[in-house]
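All protein chains of the complex are present and in place, except for one that has been dropped.
Showing subunit A:
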Amino acid sequence: MTSLPKNHLSEMETTCETLLHELQVIWDEIGESDPEKDKMLLELERECLEVYRRRVDQSNKRRAQLRQAIADSEAELAAICSAMGERPVHISQSNQNAGGLREELKAIAPQLEEMKKRKAERWAQFLEIIEQIKKISAEIGHSDCNSADIALDQSDLSMRKLEELTMQLQALQKEKSERLKQVFDYLKSLSMLCEVLGFDYKETVSGVHPSLDENEGAKCISDDTIVRLECAIDSLRKVKIQRMQKLQDLATTMLELWNLMDTPNEEQQLFQNVTCNLAASEHEITEPNTLSEDYISYVEAEVSRLEQLKASKMKDLVLKKKTELEEHRRRAHIIGEVGCEAEFPIEAIQAGAIDPSLVLEQIEAQIAIVKEEAFSRKDILERVEKWLAACEEESWLEEYNKDENRYNAGRGAHLTLKRAEKARNLVSKIPAMVDNLAVKVTTWENERGTDFAYDGVRLLTMLEEYTILRQEKEQERKRQRDQKKLQGQLMAEQEALYGSKPSPSKPLNGKKTPKNTGVPNRRLSLGGAMNQHSKTDIAHSNRAIRAAKKADEMDTLSPVSRGLDIAGLTVRKLSFNATSNNASREAEVLRKPFSQVKPGNQLAPTTPVSKPLASIPADIEEENRPPKTVPIIASKTPIAAPSPSPMQVACTPAPVALKFEEENVKLSPEAEFSFEERRLALYLSR
């Protein structure tokens, strides 16, 4: 604008002067008047001025516009900077003089652009974070969240704010994960509860919130959901506890019933998992379905079945307990109070007049009492047992002493001899035993203030009776001895008269002389009396027995009640001796037992023992002792016996350590040969 417009101006000036000159020329030619000329020139000048003025105005306006634009830009820049929390750039002052307003504007524009771009970026970041915050907040369910404000407010986009937001986001994320974890925990416990209770887990969960049901995908974690989950768990737990108590009640009842009815183990096994949880606390019951409706009703059904069974068995139970009580009493030799039957009336139970369980309890109590009493009686009872056993031996011994054939060697005779020896020993101790017992009983009675009853009879009376009987027997024996002596004298006289001795008469074994021993019968302890008089009143039956005892009727009972007693064996043996007495005696004469056997005595070539000689002379058979009356077991059927049969066994005599001397051997004639020797002799003779 420096040189070129000047030239233009000067050129214009020249052109204007020439044009003016030209105009003057033209005017001269035209002959215009001077005023005209002046007027026209003035007009021209005015027109020119007008044009200038317009131009100035225009330029001025333009300048103002530029200034405005710059100011605007600067303001915007400053706003952005401040929003972004950055230091504003002051360009305007420094650049004032540099290159005019246009330059200035140009300089500001890129900065502004730059800032705008940065702002947009920042904004995007903000938006992203806010978006996430919003999303999480929504998930969590913070309806009052201030995200809206954040979204609206663009004035603060500083890094600080961004950091703040990020922190907020992180906090929210953390909260979310925590909630998720909690929800999962809840779901897990919920599923366990459902399993135990037999509920449908999916249904329960979708009832709380549909999203929880799905395996994949987001679970709802809002406060509301969590609260509802808690509620659900709580309610389920309540149900569980309730059911558990119910089941445990059932189990207790069941155990009682089992105990009561001796339910077999196999049957109990089925409900093992019920009873094993009897003492379990709530959290210990984790097995699926243990508390489901079905299972509980199943157990309930079993219990009610047992109850019914119990009802039907009550009678049996009462009877069982009763027999148990009686067994205890019997063992302790106690007689129940009179009217034992009436104590626990079965008929009344059947009629339903009395609650059987009440009766059961009563019986149980009775049993406890009897047990206690039995314990206090134990010591005395043991002594009584011993005494009774001794008495039994005494009576056996008496019987045995009456047997004339007792020293005959028969099978098992040595055993009987041994027994007799023992019995004699025992019998000699009886008086001391009785005295001791009497002392014990007296102290017991003094201590307790009651009589010591043995099967309903006072023991002291029994002891006294026994002593009296014993004395009587002693006298009897003495009398007999005297009589025998007398008889002996008589016989001697007779012998002197007639010269021969009458053969001593043998007592018949089949017809036993009645036992006149004072052995108190073992009555209830043997159960015989119970069997005999089962229907009658026990106390009464005892009296009857006592009466019977005196009448010596019980003698017939005793071998039965003793079972396989040795006494029974003796009877058998004795009767056998009676039948084979003579034969065995002859055998005795032929060969004494256990004596050295002379080989010549044995198997002569013509011995009858070998095969075809179908019979064996009686004496040889006798010599083989266990005599032929004992059956021989060789079975007639050659095929195996279906079950093993017992051997025909006899005890062999104790070994005789033989000392064979040379002369002994020499003495033995060569009469004994084995089959082989005879065979070889025949073989060689051919």
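Rule of thumb we're sticking to: a contact is a pair of C-beta atoms (placed from the backbone, for glycine too) under 8 Å apart; a residue touches a chain by one contact, two chains touch by 3 or more; residues count from 1.
Keep in mind that, in the parts below, contacts and distances are computed from a predicted model.
Look at the chain that isn't drawn here: its UniProt entry, checked against "Zinc ribbon domain containing 2", "Trafficking protein particle complex subunit", "Glucosidase II subunit alpha" or "Mitotic checkpoint protein BUB3", names it "Mitotic checkpoint protein BUB3". When the missing chain is restored to the complex, the residue among A:Q65, A:S155 or A:S645 that touches it is A:S645. Within the whole complex, the absent chain has one touching residue among A:E36, A:E128, A:E464 or A:E677, and that is A:E677.
Where subunit A meets the chain that is not shown, the touching residues are 415, 564, 566, 569, 596-597, 599, 602-603, 609-616, 621, 623-624, 628, 632-635, 638-641, 643-660, 664-665, 668, 672-680, 682-683.
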